[in-house]
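This is the structure, below, for whatever I ask next.
Apart from one protein chain that is not included, each protein chain of the complex appears where it belongs.
Coming up: chain A.
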Amino acid sequence: MSAMDQDTGMFKVQQTIGSVLCCKCGVPMPPNAANMCVNCLRSEVDITEGLQKSIQIFYCPECGCYLQPPKTWIKAQWESKELLTFCIKRLKNLNKVKLKNAEFVWTEPHSKRIKVKLTVQAEVLNGAVLEQSYPVEYTVRDNLCESCSRFQANPDQWVASVQLRQHVSHRRTFFYLEQLILRHDAASRAIRIQQVDQGIDFFFGNKSHANSFIEFLRKVVPIEYRQDQQLVSHDVKSSLYNYKYTYSVKICPICREDLICLPSKVASGLGNLGPLVVCTKVSDNITILDPRTLRCAFLDARQYFRSGFRSALTSRQLVKYFVFDVEAPVGEATVGGQKYALSYVQIARESDIGKMFYVQTHLGHILKSGDQALGYDIYSANVNDDEMEKYRLSVKNGLPEAILIKKCYDEQRERKKGKPRAFTTKKLPMEMDESRGARVDPEKMENEYEEFLRDLEENPELRFNISLYKNKDYQESETASMTDGEGAPTVPIEELLAELELSEEEEEGNDEEDMDE
């Protein structure tokens, strides 16, 4: 009307907000929906009226959980996000106002009081939105949660137990399983773990925990199991029965590097796989390789346990051979990610170098003359296996004199003797079974564990599913061992996880530097 020019873009007059007087106290202020200054508005209206200002919560001092009625216990740290969420959830009527901010006010930890300052917003009078802060006080009362009180009453009480057994003379599988379990946290809910001869016992507080543990086992090793239960108590009136469940789990006795003579039915079922086979990998399937034809077959748990054959020779019976000559490979194959090459080699046992053997081996790709190898001495072995005897009688040319299994790195290891490894492993909290008499020889255990660690170093595929941690004591200065020729295989640094320094606040997550495989 007055001085507004209509240009090609709308000319907008600068609008400055004027000031009016607060209708109550008369102080000049910019106009708002209520036309009262903030102080007058606050004195008029209290938006926190009707909201809970103090409340009681229950805390279990054993497990550090807070009770959310009626039955849930929520684990939360002091002054953590979860605790804040829990505290806010316990307040009633909070949906009448909008919650803008919530934070903890410091209280003495042993005062049994938690103070939370809440900032809420609500609409008052004619559309003015008022924001107000107010403190809420929580009184913490100690109250043992159900599981802790049950545990306190009888700490040995278990409901389900899993008896894991493998009827072989070594504990390699259990070492490997231990690492797998640690990696996947499968036994985190076990009340107790006990080591027994030829196996491990796991005790759980809940049948479903035991079930999920068995499901985990089924995925990593071929197993067969059965379930039994025992009546503990019986409530007649409501017909509730309390049982103790026991799962008896048998792991298949075939291990890696075992020599197996397949029964004729199994061999023909697998397409006439030469009855002498080597087991190359055991996961939830058993992988067997015929060293003469480089053919592989897989047996899963059900197939194996239908026939239930045992190995003829195990890794205990491996003998050291010197390799004198390796001929050019006549055939090559890649099976299950592993390369194999069929070639003839001239070997002799370390104990009897004079006697040379000319045998066929599937390790043509890694053996060179002058190497040492480990293999089964069928020529002079006295094998206690029916199938093997049957085969020996049936075959015309006789059994192969030796079957080489793997390359031996003992020479290289000599150099590194006594020096610590670059990695360490964690252990499960196991109890030793004292009651059966000290059948377990600690030195034997150590030797077996050392062999297991060597196995890990040599086989990257074994390391796939387990976590190895950096050894803090290991110095990197041993570069000499890497540069002079072929060193013994070691775990590359990239695969090692840095050990997590756990302080008061337990945070999740390892720092993984790199996981190649």
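To be clear about the criterion, a residue touches a chain if its C-beta (ideal position, glycine included) is under 8 Å from a C-beta of that chain, and two chains touch if they have at least 3 such contacts; residues count from 1.
Everything below uses one rule, namely that contacts and distances are computed from a predicted model.
S.K.: The chain that is not shown, which UniProt protein name from "Eukaryotic translation initiation factor 6", "Probable aminotransferase ACS10", "AP complex subunit sigma" or "EF-hand domain-containing protein" does it carry?
M.R.: "Eukaryotic translation initiation factor 6"
S.K.: Could you tell me which of A:I17, A:A153 or A:L240 touches the chain that is not displayed?
M.R.: Within the whole complex, the residue contacting the unshown chain is A:I17.
S.K.: Please output the residues of chain A touching the missing chain, sorted low to high.
M.R.: 1-2, 13-26, 31, 34-36, 125-126
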